[in-house]
Each structure stands twice: as C-alpha cells, then as structure tokens.
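Here the complex is missing one protein chain, while the rest keep their positions.
Note that the chains are named A, B and C in the order they appear, and that numbering of residues resets to 1 at the start of each chain.
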Amino acid sequence: MRSIAALLFAGGLAFLLLIIASELGFGEPAMLIGGDILAKAPDEVGASNIVTAVLLGYRGIDTLGELSILFAAATAAGLVLVRGNKDCHAGANDPVGGFILRTGADLLFPLLLVVGFYIILHGHLTPGGGFQGGVILAAAFFVLVLARPGADGSGGMNHTAIAFIEGLAGVGFIGLGLWALVDNGNFLQPMLSQGVFGKLLSAGTLPLLSIAVGLKVGAELAGLMTQLAEQPAAPRHDPAHPGDRPS
Amino acid sequence: MIDLLSVTQGQTVLPVVLPLLAAFLLQPLGRVAKPLALLLGPATLAVSAYLLIQLWISFGDTPYMLAIGGYAPPLGIVFYVDQLALLFATAVPILVLLFWSRGEDDPDPIRRDAVMLLLAAAGTGLALSGDLFNIYVFYELTAVASFGLVTLRATGAAYIATVRYLLLSAFGSVLALVGIAIIYLETGTLNLAQIAQLAPTALAGPNGLAAFALLLIGFGVKAELFPVNTWVPEVYATAPTRISALLASLVSKLAVLVVVRLLVLAFDGTGAAQLMLLLGALAFVTAELAAWRARDLRRMLAYSSIGQLGLVFIGFSLSGTAGLLAGLALALHHLVIKAALFGLATRWGGSLERLVGAARSAPIASGLMVLFALSLIGVPPLPGFWAKLLVVMGLAEQSTTLSLSALALILIGTAVEANYLFRLVIKLYARGEADAPAPPRPKLLDLGIASAAGVLLLVATVGVGRVSGWLGGIASQAADREVYIRTVFPPKSAAVAAGSPVHEAS
Amino acid sequence: MNGFGIDHLSFEVVMYVGAYGLLGIGALGMVMSNNLFRMVLALVIAEAGVNLLLVLAGWRNEAVAPILGVHEAGTPMVDPIPQVLVLTAIVIGVGVQALAVATLLKVYRIYCTLDVRELRRHLEQDICRDAGIAPDGSWEAPTIERPLPPPIPVQASTADRSGAAS
Partner (left out) sequence: MEIDLQTLFALVIVVLVLVSAVLVLVLENMIGAVAVSGTVSLGVAVLFVLLHAPDVAMTEAVVGAGLSGVVLALGLRRLGLWQLDGVTSDRPTEREKTDA
C-alpha cells in the first residue's frame, strides 16, 4: 500500500517535472536583477568577486539568516545530544591515532588554519569567502580531534572558547549592521571607504563581515562535529531481540 | 543615536535582528552570568513587541517598504510592511512571550531560550519579508528552530516524531526551492513586487502553476496542508504542549501568510486558487473524521487544527477582498482559540476519559472549553460563526462544481466536528465514578491565557461590526496588488516628494 | 524551446538531465526507503540536484564566471544571483543534515532500529501509553464501542519513558 502511494507520488512528480521541462529555456536567462547587479556592483560595493558582493552586500540579511540557521541547527543538536548521556562513558570507542596520524595532524593544523584565513580574507577578490574558509577552519580543529580523541572524545576542544567565538562572531556581524543603522539609517549598509578596487583592503566593511561569517561558521561546525564525536557509540544490539531497549 | 521613544521606519528591521543578537549572546552570557542570560530572552521579546506596536501606531496607515542595506529594489532585499504584515509580525513576539515559561525539568534552559528567540526572529522576518528567497531562508530558520523545540520532552517518541517531521520538512523545502528556481527562470527576479509586475505574462502558463504547486507543497508542510501534514498528530502528541500551541496557532499562520502573498501577487489565475480549494476541502473533511476517531485530547486538537487550517485555505482561495477577509477572519479565530486550547491541554493532555468530571474541579476552564468548542463549530453569535459564514457565502457565490462540492464537504465536516466536540463537552460535565481521581486543574498561567482568549472572543462577538470593518480594511489593503507594486517601486515624482528613505550607495 | 531535439545533444540538456535526474532519484529514495539513514542520504542527493538546477538557471552561453579583473572588461558574465542562492542553500542543507544525524543517533540508541515501519509502531505505542489509552492503532475499528481500560496514572507512564530515554 505504502509503495503504491510512493510510486503514484513519484509518477506525479515526474509528470510535473516533464511539463516544466518542455517549457523552460536554459542558456538565455532573463537576468533582470542579475544584469543590473553585474553592472552596478563594482561601483556600489567595490568587490571584484561579485558573488561575494551579492552574498554580503545586496543579500546580506540572507547571509545573516543562514548563519542563524547553522546556529539553530548546532544549538538544537546540542539540545538533542546533551541529554541522557550521563551514565555512558563517552569516547571509549575511538582509539587514539597512531604516530603518523598525530604527526600529520600537527603539521596539517597550522596549514589548514592559514589556508582558511587566506580564503576568508580574500573572499571579496577571488572565489571563496567566509563560508568556505570557515569550513576549512572547522576542519583544521576537527583533524586535531580525530588524531587525539582524548578522554572525553573532545580532543581538548574547549567548549567555552567555541561558545564565545560563535557568539561574539555573530554579535560582530549584527553589530556591523547596527552600526550602519545608527549611522546611516539602513541596516547592513556598506560602511568605510571602498579603497582601491581589487586590493586586499577594499570593499569597505565587506572583509570584516567575511571574517565574522568565517569565524562563526568555523566555530559552529567545530562545535557540531565535536558534539557528534563526543557521543558514545550505540550499544550493539542483539539481532535475536530487535525490540529490546537498553535502559 | 536611536531614540528610544520614537521609531523610524529604518528600525523595522530591529524586531528581526534583536532576537537574533540576543540568541547569539546567550551562550557566552550564560557562562558568565546565568541569571542575567535567563532574563535576556523575555526582555528582548518585550522590546520587539513594543517596537512593532510603536511602528503600527506611527506608520500603520499606509504600507511602506524598507530596503535593507540601502540597496534600491529590486537589487537588494526589501521588507514590505502593511497592516497584514504588522498584524502577524506583532503576534509573533507576543505569543512567543506568552508561551515562554519553561518546563520544570528543563536541563538546558540557555539553549532552549536561544532556539525560542531564533523562532521569534524567523517568524517576524517571515511576516515582513518581501523577497522570495529571503522568505525561504526565514522559513528554514523557523523549521530548524521548531525541530529543536519539539524534542524538548526528550522521550523516544519525541525523537521519532522529530526525525519524521524533519525529513518531510526538508523534502518540502527542496520542492519549494525547485519552485523558486522555476520562478527565477521565468521572471529573472526574486523581488515579490517585480514578480507581481511580470506575473501576468511570465507566470500565466503551466510553468507558473507548477511553480505554485511546488511552493504550496513546500510551505504547506508548516501550514499543515493536506498531503504533507502527517507530522502534525505525531509532533503535537509528543512535543511540549506550549510548543504545540506555538506551532499550531502561530507558525502555521505565518506559512499560510506566505502562500497568500504569493497567491495575491503572482498567481491570481483560477488554477492556483482551485488547487488550494481542493486541498483545503480534502484537509478539512479528512482531518475532522480523524479527530472524531481520536481518543486523546492532544491528537484531537492536532487533527482539529489541520481541519481548521484547511478551512483557512478554502477561505483564502476565494477571489478578491472577500476571500482575503474570510481567510483572515478564520486564521485569527483559529490563532486565538488553538493557542488557548493547547494551553489548557498542558494539564489535560492524554486520554479523554481522564477528563470525566473536570467541570467540578475546574469550572472556569471547562466553561472556556465549551465557549471555544461552540465558536469552533460556528454557533451563531460567536465569531466562528461569522467567519464560517463568509466562507460558505463565498463558495455559494462562485457556484462551480468544485466550490459546491467543497461547500458540501464543509457542512459534513462541521457536523462531524460538532459531534466530537460535544462528546468532549459531555465528558467534562459528566458525573465521574466516585473513586476516580479528579482531573487536574490547569495552571494559573494557562488559565490566564485561555481567559484572555475567551474575553477576546466575547469582545469580538459584541463588536462584530467594528472587528469586521477593521479586518476588511486590512484585507482590502493586502488584496491590492497595485498598492504593493507602487510601494516598492514608487513612481519617480512621488519618491522625491515623499523623501523616500532609499538612496543608492555612492 | 531550443536545443531539446534528439539530434542535437547540447550542453544545457546534459546538465538539465543531471539536475532532474538527481532530484528524481533523491525524491524516489526519500519516498521509497524504509531506513531513516538512507532517507537522509536521499535528501543529500535531492539537494544536490536542486542546487545544480538553480546554478543552471543562471548559466548563459559564452559567458564567464562573475569575477572582475580576470577577463577583459565587457565579457558577458553568468548570472551571480543563483550562485548566491545555492551557496546559502548548501549551508542550510548541511545544518539540517547534521541535526538529522544527531536526532537519528538518539532514536537508534533508544529503539535500536532505524526501520521506519518499526519506529512508527513504537511511536504509536508510546503515544498511546503516554496518553493512557489502549494501543491498538487500527484505523477501522470504531473507538466508541470498545470498552476503554482504566486510565493509567500519569506518573507511572512518564517514569517508564524517562527511564528508557536516559
């Protein structure tokens, strides 16, 4: 019964997509706002990477919303994961990495850190930006966790530090927006001078926003992965009693 | 400096941003000064509510537009503020504040507060935003925040319900994103006003209808729309009752508001309206039948909520101001009543049999329950009657086969609704067995919320003429597509005269 | 509609087939699968498909990436807006995914299964026990004619559940 319903649904969806397929034109998009932005962004924002200009300039509040979603997901995951693990001894299932892994992690960590910050800082000039750099920062910390799971599986990650970084980076992003609101009457309006087009210190507040985004994404993801890593493994369940629940 | 006593239009963004700011601050603050952190949330929401009310008083008469970041539309994101948007935006912080109180055994109040604040910010943004993708972002934020909140009871059942809800919701979001992609391909813009300008030519074909169907299913997950509402009874039965109250009364209405905006601005052809009518009618009758079968109060309320939202969809599917008025009246009616009913269910949740004899131990709550039941059914002097009458009259006026069948389904559904609600009332006033434990009394706070809702209902009954006039004004403002377009893209001369706040960044 | 003839396999048709193929496979997987983890994987695939579709919506012939200073001025560029939307959508997707995995962990720890049918049965049982009604779950049987069991005291049922949850 369920599979029949599923097939019906899939058939309906396929039909819908076919209708759409027969009508849409790709290759010549209307580009109403796209064309305007391509024309105006270099003057209005001053970033040579127009994707970043749109991400942090024209659609800045979308980015704020997206940071909030990541924050909401991490917080909700925290709510879910924190409970009911008191009686389990965590982290007992991951062996400490071998010598090669540990040495590799020690070498990789500063490298990833530098790459991450480079990508964050050059977001307005070249491909990349806050998100991509932030993910790499998170990866840098996570490599450390993988190499040395530690007694509680956290690899020495400091939860308080993560909480402070993620909180203050978010406050920084909103603070830049509110500064513009107080100064010019528009939330997230670009501030500071645009500088020389194509240089590192250009595009006004854009690099600052980029740093805030990078730090927040990095801290958020690092926290999320650490939380997952700290979970004790689920008990192997006996196939003979699939209904049994551990208590 | 921001003047604390007078508001400017630029501050419309604050009710969205301040709760986000507070949510980000909570974790660090919680580690430094926990008592302060616990006060931060309610304080922020109070400020948000105050700001929104001030905005309503100062600028509520004519709709206005706020270009975020000062980028002139359609390039940047705009907030569109009319009375409809303000009405729902103001309801968000107030309702979140009303259902703020924590469970006694909440192990992690800081995280919970943060998620509540995110929900408030997202809800306000959803009501105000005038950009299709921005709406999607706020919708996702609402969704993720509610996933966190519905696990709060930390039972196994809550986790199962959450996972199923999450997967369904994420799937709906994917479909909505396909709809957004189609609209972008056809029109080349995301600004709702510009989409409204282009819609008569660009979105009139089958593609437009397909895009609307996809968006309807996507946003319909939160709006408890017919095929994608399987999560509702599961989640409302396992989540904390206060969270169920928020989801059923507030979040569902915000999703409906988004769909209505799309319908009015971009998809005013008959196809889209008929789709909504069909799904709404099916939802109403199936949900009322399911509610009739339910044996516990939480799931009965959940199914009844699906049914009422089906009715709301039917109302909004009617064309023009009359349809908007009908839908709006039903939506507000349901918002007030479901919030109160779920509030009462905090203590009364569980088997209906437990409620036998509740009228003796809790006479006020039982009386309110009877009042709400009568209004839900639509017994004449109460507001529910007028709202339902508007829908029935609108359907009769259309007198197509579809609308008349929908009318028949509504009448059947109402009969079923009356049956199970009377069954509930009879239980309340029945004489229980002597040795049965008396049903618990509702908490004072819940009783207060329910009493306030009851008073609102009675006031609306007495002043039904004024209320309908007020709602009619909101509806006619929101139903006018030209007003929306002219507000976002003011004619050049008018913009100079009004000293429009939009200026291009130089 | 141009370029959809069979005799001419153009670049955008290939991309289009890829996008809708991923979307369809993901949707099918989400609907047909009975394993929650598999459903999360199907969700990832569907999201990849819709992201591809969005970027394709901004693609145009003979254009370059929207970065200034690489090509000579005046070269047509692809539409940057859909790319921004996709960036946002990717990050949203990974957040939701992580939350799903976290919740799955809890479900598996409590019920030792990820099978949807089995979990639905557990869910129905748990809800009924919490509410103090008989768990039969049959839709067809009219409930009024069935004699109801005496209400179970709330304390007992919640204590039982919290024991299993912690």
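Operating definition for what follows: a contact is a pair of C-beta atoms (placed from the backbone, for glycine too) under 8 Å apart; a residue touches a chain by one contact, two chains touch by 3 or more.
In this text, all values refer to a predicted model and were calculated from it rather than measured experimentally.
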Left-out chain, listing which of the shown chains it touches: A, C
Contact residue for the chain not shown (choose from A:Met31, A:Leu56, A:Leu121 or A:Ala139): A:Ala139
Interface with the unshown chain - residue positions in subunit C: 7-11, 14-15, 17-18, 21-22, 25-26, 28-29, 33-35, 37-38, 40-42, 44-45, 48, 51-52, 55-56, 58-59, 63-67, 77-78, 83, 86-87, 90-91, 93-94, 97-98, 101-102, 104-105, 108, 114-115
Hidden partner chain, residues of subunit A it touches: 49, 51-52, 93-94, 127-129, 131-132, 135-136, 138-139, 142, 221, 224-225, 228-229, 231-237, 239
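Everything below uses one rule, namely that only the chains that are shown with their structure count from here on.
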Between A-B and B-C, the pair with more C-beta contacts: A-B
Cα-centroid distance, subunit A relative to subunit C, in whole angstrom: 19
Averaged-CA centre spacing for the pair subunit C and subunit B, given as whole angstrom: 23
Residue list for subunit A, restricted to those that touch at least two other chains: 23-26, 29, 31, 33-34, 37, 59, 62, 66, 69, 72-73, 76, 80, 83-84, 245
Shared interface positions of subunit C, touching two or more other chains: 23, 27, 57, 81-82, 88, 92, 95-96, 99, 103, 106, 110-111, 164-165
Subunit B partner contacts - residues on subunit C that touch it in the complex: 23, 26-27, 30, 36, 39-40, 43, 46-47, 50, 53-54, 57, 81-82, 85, 88-89, 92-93, 95-96, 99-100, 103-104, 106-107, 110-111, 116, 119-120, 122-123, 126-128, 130-133, 139, 142-143, 148, 151, 153-154, 161-162, 164-165
Subunit B to subunit A touching residues, read off their complex: 1-2, 8, 10-11, 13-14, 17, 20-21, 23-29, 31, 67-71, 74-77, 107-108, 111-112, 114-115, 118, 121-122, 125, 133-134, 137-138, 140-141, 144-145, 147-149, 151-152, 154, 156, 159, 182, 185-191, 194, 205-207, 210, 213-214, 501, 504-505
Sites on subunit C touched by subunit A in the complex: 1-4, 10, 12, 15-16, 20, 23-24, 27-28, 31-32, 56-61, 65-69, 77, 79-84, 87-88, 91-92, 95-96, 98-99, 101-103, 105-106, 108-113, 118, 163-166
